[in-house]
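Working notes, beginning with the structure itself.
Of the protein chains in this complex, one is absent; all others appear in place.
For chain A:
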Amino acid sequence: MRRRGVDRRPHDPEELVLYTAATTRLLAAAGESGGGFKAPTIAEFFPGVIAFEGTLFEFNRIMLVRVIGAVALCLLFWAASRRVSLVPGRGQGVAEMALDFVRVNIAQEVLGKDSRRYVPMLTTLFFAILAFNITGVIPLLNIAGTSLMGLPLVLAAWVYVVYLAAGVKAHHGVGAFLKSNLFPPGVPPVLYLLITPIEILQVFLFRPATLAIRLTANMIAGHLLLVLSFAATQFFFFEATGAIKAIGALSLAAGFAFTLFELLVAALQAYIFTLLAAVYINLSTEAH
């Protein structure tokens, strides 16, 4: 099984959340006595509307960040592919290495010989997610484009449609695909009572849902951590009195460390999302 990628994540949202929760309460308690500390809330993810309020095109800060991220990514790759030559220069070398990472280490590793067809999708997924994750630690942008459910959900829906279509095509028909995926052979028929409902949930609900939720939750947790660290630093430095000010150095260091950590998480989540997309395609296309 190649699903190991899921278990490999060193970043357990539960731990982070608990940490966040505990710290928040502590700081909130401190804040009550100091009077000025504002803990981050989920209002962070619903900033004020910039334009088109109340319409389908409602535009806020996170949408702006997404647009900036997309434009930056497009410009970067457009510039890299403008002058591709047989003998690569430095920029092209880096671009080729990045593209090869998806093509070789994800697509070929998981999908083997029929990986070529899915390379464009996996490459788009990886670099789009990476770009929108990384905005979370870029100064002035400071929020991941993927920290709102919409984007991860759109990407997960894309993967969902592709792996279902690939499965149906590979098994030459919906019936054969369902039979292969929901009634795995080599199992005593009685166990189908147990396995089939689980498999139905897996194939039709859990796979796309976990793809989207894992990414969003990671980005939300990361953003809250950073906001918390820096809000606490601000509070300790400018509103706390006496020796408590010194704690601000600690929270500042934590903020710095979490920024680096979020950089890692951004890359890791892009990798996991893309790897799982490839794994799901592989699971639905291979004959059981």
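One rule holds in what follows: contacts are C-beta pairs under 8 Å (C-beta built on N, C-alpha and C of every residue); 3 or more make two chains touch, one makes a residue touch a chain; residues count from 1.
As a working rule, contacts and distances are computed from a predicted model.
The protein name that UniProt records for the chain not on display, among "3-isopropylmalate dehydratase small subunit", "Anti-sigma F factor antagonist", "ATP synthase subunit b" or "ABC transporter permease", is "ATP synthase subunit b". When the whole complex is considered, the residue among A:141, A:217 or A:254 that touches the unshown chain is A:217. The hidden chain makes contact, of the residues A:111, A:134, A:148 or A:203, with A:148. In the full complex, the hidden chain is touched by chain A at residues 12-14, 17-18, 20-21, 24, 39-43, 45-46, 52, 55-59, 63, 66-67, 69-70, 73-74, 77-78, 80-81, 84-86, 88, 95-96, 99, 119-121, 123-124, 127-128, 131-132, 145, 148-151, 153-155, 158, 213, 216-217, 220-221, 224.
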